[in-house]
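Reviewing the structure listed below.
Just one protein chain is left out here, and the rest sit where they should.
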Amino acid sequence: MSEPTLYELSATGRKAVSLPECDVKLATIPEHLIRADNGLPELTEQQIVRHYLRLSQRNFGVDCGFYPLGSCTMKHNPKTSEQTARLPGFAQIHPFQDEAIVQGALQLMFELQEQLKEIGGFEAVSLQPTAGAQGELTALLMIRAYHAARGEGHRNEILIPDSAHGTNPASATMAGYIAVEVPSDGRGNVDLDAVRAACSGRLAGIMLTNPNTLGLFEERVEELVGLVRESGGVVYGDGANMNALTAIARPGDLGIDLMHFNLHKTFATPHGGGGPGSGPLGASSQLAPYLPSPIVERLPEDKKGSVEYTLTCPSHSIGRMSSFHGSFGMFVRAYSYLRRLGAPGLRAAAIDAVLNSNYLRVRLRDDYPVPFDRTCMHEFVCEGQPKGSEVRAIDVSKRLMDFGFHPPTNYFPLTVREALMIEPTENECKATLDAFVEAMRAIAKEAREEPGRLREAPSATPVRRLDEVRAARELTVCEPTLRT
Amino acid sequence: MSEPTLYELSATGRKAVSLPECDVKLATIPEHLIRADNGLPELTEQQIVRHYLRLSQRNFGVDCGFYPLGSCTMKHNPKTSEQTARLPGFAQIHPFQDEAIVQGALQLMFELQEQLKEIGGFEAVSLQPTAGAQGELTALLMIRAYHAARGEGHRNEILIPDSAHGTNPASATMAGYIAVEVPSDGRGNVDLDAVRAACSGRLAGIMLTNPNTLGLFEERVEELVGLVRESGGVVYGDGANMNALTAIARPGDLGIDLMHFNLHKTFATPHGGGGPGSGPLGASSQLAPYLPSPIVERLPEDKKGSVEYTLTCPSHSIGRMSSFHGSFGMFVRAYSYLRRLGAPGLRAAAIDAVLNSNYLRVRLRDDYPVPFDRTCMHEFVCEGQPKGSEVRAIDVSKRLMDFGFHPPTNYFPLTVREALMIEPTENECKATLDAFVEAMRAIAKEAREEPGRLREAPSATPVRRLDEVRAARELTVCEPTLRT
Amino acid sequence: MSFTTHTKDERRAMLDAIGVASAEALFDDIPLHARFPDLELPPAISDIELERTFRRLSQRNVTLDDGPSFLGAGCYRHFIPATVDYVLQRGEFYTSYTPYQPELSQGMLQAMFEYQSMICRLTGMEVSNASHYDGATSLAEAALLALDEAGKNRSRILISPAVHPHYRDVVATYLSGTQASLIGPEDTTLSAADLVGKVCEETAALVIQTPNFFGYLEDLNGIAEKVHARGALLIVLVDPIMLGLFQPPGSYGADIVVADGQSLGIAPSFGGPSVGIFATRRAYIRRLVGRLVGKTTDVEGQRGYVLTLATREQHIRRAKATSNICTNSALGALAAATYLATLGRQGLRQVAELCYHKSHYAAVRIAALPRCSVNPVTPDRPFFKEFSVELPLPAAEVNQALQKEFGIIGGYDLGRSYPAMTNRLLIAATEMNPREEIDRLVEALEQITASRAVR
Partner (left out) sequence: MSFTTHTKDERRAMLDAIGVASAEALFDDIPLHARFPDLELPPAISDIELERTFRRLSQRNVTLDDGPSFLGAGCYRHFIPATVDYVLQRGEFYTSYTPYQPELSQGMLQAMFEYQSMICRLTGMEVSNASHYDGATSLAEAALLALDEAGKNRSRILISPAVHPHYRDVVATYLSGTQASLIGPEDTTLSAADLVGKVCEETAALVIQTPNFFGYLEDLNGIAEKVHARGALLIVLVDPIMLGLFQPPGSYGADIVVADGQSLGIAPSFGGPSVGIFATRRAYIRRLVGRLVGKTTDVEGQRGYVLTLATREQHIRRAKATSNICTNSALGALAAATYLATLGRQGLRQVAELCYHKSHYAAVRIAALPRCSVNPVTPDRPFFKEFSVELPLPAAEVNQALQKEFGIIGGYDLGRSYPAMTNRLLIAATEMNPREEIDRLVEALEQITASRAVR
């Protein structure tokens, strides 16, 4: 049964809230600016509640089951963080309140900055970026400002490994850079020779994902960093994969100048069906002055009045990247996660994330070839075409749904054919991993013996396979007719 | 897919919470009183969350869809009430706090008492009973104390109409009374002649449900009340059906001496999958002194210090009926509902409850015979065996599930064969009612043409029809083996 | 305000279908003089005002989060993991009715089955119902069950004087409808071993609370045998938290175990709603009160759950039912189940240990104060989570001073229940009280007793 839309459920005159009578003298509203109808639907509270409850039941989250979506770190979102973020003292405060009456919020931001600095090995952190991609853009704009300040504004190339996430080249373009793709080598590392060849006076920097999107740690990362730095480039790290490295290795120690953290991956804030996220940016001492504004600073003992923490602007800041202070609600959740785990907990999490991923790798590789089959980090990539079959990765993915699992990431990275990118996270029990292996093996068998079943999958979902071509052709992107 | 039990998911050593280290000196625990293993399962937070999320999706509430369960008043539970009841100032207070520091709670209870008095037409209300059935028992114990105080302790019979809810006779027994059943007459009213015949010196009182469980208003209620009163009996009203009468008629005005309210029916507090509820009891001036303790009183102006509201014990109170002050959390929700509606809103709700029920009655009666086919109140009872078919009410009910509806109440009241008791409530839209009618008609057609389909129903539910006989025979009522 | 669901046209169409001119006409059966009264209720307020009004009203209460609190006496502040409210807020659960239709209620039924299972393990009993209203009513029903089992000649429930006074009240009220009565000596210091001697041929059951109202742990080993030898049943009222660490009543032969489940994940909420725990031996399963969930299969052999043995219940057996209970406290049981699953084997034990150690730390420190004596009369008996303090001035006064001068919510003034104990305070310490709070309490008591005791 499909669920009607809000507009289909609407009928004239219904109300779900009761607003107060106007208790002040009515002012004259300029008639010519008024609209006749604002076009919203009209429903009862019961209809709204049922509608969204039913829709939610047609959606799959980590709370529903295993969600090994590679590169997305679908870890468990602790329920205590959700409660904490809803405390009135955090939810009901305005970004322009006097600093003296939001010291709790500023302290939280300050301490989160400090912890991220320590985890990443950076000189400073700005919490401003609202997502990973915005963190990338921010970093690139900082690199641009940094070179310009040194009279090297002509540097206009950014090296980007071919396995990089699409946001990397897209961010480079937005920052006015030319994205220069560098290939991977036979072990899944960035090809050092190619990097060497690409290093020139035009080099502005590199965007490095480490572990990369194959789930592999760059075996010669320090050499790579050295090459870029020698030719005057800045090394930017895409921190999306930090879940493998928390309390295991600090990117700053490896020579990374800038890196964004994904609070919505590594630090367990929810993905929210696509967002909001938060992408704090760490910077080494050379780059720190360019960080976006604001940053929270702690005043020295002798300067403290009622204000201990204050918002400041870095000396050469590129400016603001979002309306106010960033995704504060996510800071509360991430900070709650960090306080709950501490350094040993973070390390244990990273270790289990890597353990789980390697376990799945070795258990699946007989059926699903793993092109760069070496110890992986928190995720790995295999070919989604089971040995001896013709089916495609997408068919395997859809069939997995019938077994109650969310599929892995499909067709990314682009460097592996029929890629399936699998990231189990540290939270999953062995029993779940084993059940997933069983399902994958059963599907591989089906792929060989009755491939039609895969191509027709899924069948146990609220809708069967959807016609994406039709959607793109018809482009019905809102309710077609106006309500009467 | 069935969901494993908590014990099936358990594995040694898992933890979902982190408790503090003991920060005080350890005391000696008497070894001989210690147990080796408390037998609880061990799970991660993620497992727990997923388990209960999946279980919830295997459950149907009013939030999921139409739930016309007669006698249960499955009305919409406003979401604002849920938030209100969770305010720390209501949830985080202890029943033994000094009255001076819980004046908000006492004021809320006082105002709820006042509003219930006004709605019911009573002299006093005690919020003590924790459910409808306990309200009944409380009332009967009061009647007992009342007669005893008047030297009429020998009165030991309680009249109970044959259409009454099972809790009525059960409560009578618990209160030490003999339940004397009185039949209904041809119009669905209590048979007045039978009442007259049963009125004797042994009469302690009557338990009257009005509107009764056929959804019919007692046409000669005042005559009936008069009969009982004349022979020295007390008239108790079962207030479960008050949703038809809020701001429409006050039971006290009709001569009812005692009546419980179901906050979990009439005043929109959630049913919680079976409870908790709340069954405040209203009493006329003669019975009020016997109400259970405590009651909240407002101190006269000149006596108020820091305490304006105080807990008191009625002069001839029968005592306590629950651990503390009753279901306070439900008081908050019910009071929120009352403040949101006011008298006009309450009346409008009752009117629509009755309108919806009569609408269904007339639209269904051609297929499902309505034995007492006159204007009904908030619910009505039809025969669940569609005309021209042999199927049973239970089959119709199970088949309704496949259409996405919760079935009506089955086989109650006992005075109608194959009874289906239908109570739509005021919240439902006409579109929903019409869809229900369509489904019922389609089922009636099926019942005549392919009755097997009904007997095999449901098929669209998480499990198919369950073997209740087997459950009662095997009596597996907890996990069979101890975890090792 | 009224939340209009039907449009004008819809309303008209419905009235036409029914064949009445107006909705008001549907109420013609009601005597005219009583029809459509004018109610004096406060006017409806908007949702914005509602939010403000309730927030303000709630702020007239001092909460247990506002400062240290040492109130217990049957209602406790324990840690509630976030999973509990996550589960309680699922609309599918809390807006459902009693699971009469099992095919649409497997979620609640399985959750109740698991609740029953955990309660059985925890208490060491064989059968648990799916909940009762609260601890006091569970106890009252246990008494009724015992009376019923014992037969006509045994019409006395012998209750320890150290059972929670409210619970004794509730049992007495329940028994007021029967021929039976509640008896017990007055001396609250009597132990179970002392009481067992008073079981006679009129006694249907002996009721013991452990830890008792004053916090003492009762050693019940060997008691059941003696009670049974005299033909009565042993009813044990427990603190469920204690069961994380200490012997289950099943291990020493209890016949019925009851408890209040508020400690298991339910906010104090001014004392209600809570959940009543009720577990017994399999022998009494047909006399059990309330709902019971059993395992079964569907027509395809899939595992499933249903309400079972409904023949005990009011909706089937009516006047002959084992109880009148209908609505119970299912959501409270769901909270308790989620709590128990979340705390788990180690967690519940740890909470119990923390309560034990914290309360002992507090007791030792208070006992060292010059003018306070802890657990007077029988200071050597083991206790759990709670203990009493004899003060040199009225407990009510001490509580007031604690609140007003130190921002501490004190203990339970035992004088409220026992007129002879006006100077005695019942103090509870749980895992929620860090040492620093206990130290603050001790210091405050020291100051208060020093400055005021001489009057």
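Read from first to last, the chains carry the letters A, B and C; within each, the first residue is number 1.
Keep this in mind: a contact is a pair of C-beta atoms (placed from the backbone, for glycine too) under 8 Å apart; a residue touches a chain by one contact, two chains touch by 3 or more.
Keep in mind that this is a model prediction, so the values were computed, not measured.
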(Q) Just to verify: which one of A:R298, A:K445 or A:R465 makes contact with the chain not shown? (A) A:R465
Q. Looking at the whole complex, which of A:R229, A:H406 or A:K445 touches the chain that is not displayed?
A. A:H406
Q | Positions on chain B where the hidden chain makes contact | A | 11-21, 44-45, 49, 53, 78-80, 82-83
Q: Provide the residue numbers of chain C that touch the chain removed from this figure.
A: 47-49, 51-52, 55, 65, 79, 81, 86, 89, 91, 431-432, 434
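In this text, only the chains that are shown with their structure count from here on.
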Q) If you average the Cα atoms per chain, which one ends up farthest from chain C? A) A
**Q.** Computed distance of Cα centres, chain C from chain B, in Å
**A.** 20
Q: Would you kindly tell me how far, in whole Å, the mean C-alpha position of chain B lies from that of chain A?
A: 47
Q) What parts of chain A, by residue number, touch at least two of the other chains? A) 11, 18, 44-45, 49, 53, 78-79
**Q.** Multi-chain contact sites of chain C, meaning residues that touch two or more partners
**A.** 1, 3-5, 10, 44-45, 47, 81, 83, 85-86, 91-92
